[in-house]
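Written out below as structure tokens is the structure these notes cover.
Left out: one protein chain. Kept in place: all the others.
Now for subunit A:
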Amino acid sequence: METLISFVVNGGVLSLADQNIVRSIVKMKEDQDKILALDNFKLLSAAGEAGDCAQFTEYISKNLKLYSLRNGYDLSTTAAANFIRSELAASIRSHPYSVNLILAGYDKTDGPSVFYLDYMGSLQKLNFGCHGYAAYFLLGLLDRHHQPNLSLEDGVKLMKMCVTELQTRFLVNGKYKLKFVSKDGITEIPFTL
């Protein structure tokens, strides 16, 4: 039922996530932040078992913090993505975490990038990525309208287009949170249609 979308725009990445915590047929919460800032230039969106998401994303963020304290610089987005992948791949063979992730980041050398990860330990570098049922509704739309050199305003417009589509056809709805990572760091963009 959860929705995670991230895509590359000119000079940064936009990440959107729904804010619902659902258990069975009950909506427990509708103001959850599912996009964690791992450091000043990385956003990790997580969907799946709520407890696993909290546990695993905290584990990842503390490990990245430890790396930066030890070495005096942060891990690159690519390196972080591969680290997360290897942790997921190791955990599914002993203590599986049921989490699906999208890592969005900005690097001085590599620019903006989006990585799609799932609970089985697959990793894909993409220009746009979706998790959850949203993917069924939105991949076609993003195929048609997304370009990596979209301006930030056009990117936000495309996010709104995605959410409009979900509100038209998808059974479940609620509030959404939108964040942007660029060379200036992470900002939250107020999101209303």
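Note that in this section a residue touches a chain if its C-beta (ideal position, glycine included) is under 8 Å from a C-beta of that chain, and two chains touch if they have at least 3 such contacts; residues count from 1.
Here, contacts and distances are computed from a predicted model.
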Per UniProt, and picking from "tRNA (guanine(10)-N(2))-methyltransferase", "Proteasome subunit alpha type", "DNA polymerase epsilon subunit 3" or "Nuclear cap-binding protein subunit 2", the hidden chain is "Proteasome subunit alpha type"
In the whole complex, of A:Leu4, A:Ala17, A:Ile35 or A:Leu75, the residue touching the missing chain would be A:Leu75
Please identify which residue in A:Tyr59, A:Phe83, A:Tyr133 or A:Phe170 touches the non-displayed chain. A:Phe83
Since one chain isn't shown, list which residues of subunit A touch it in the complete complex. 71, 73, 75-76, 78-79, 82-83, 86, 109
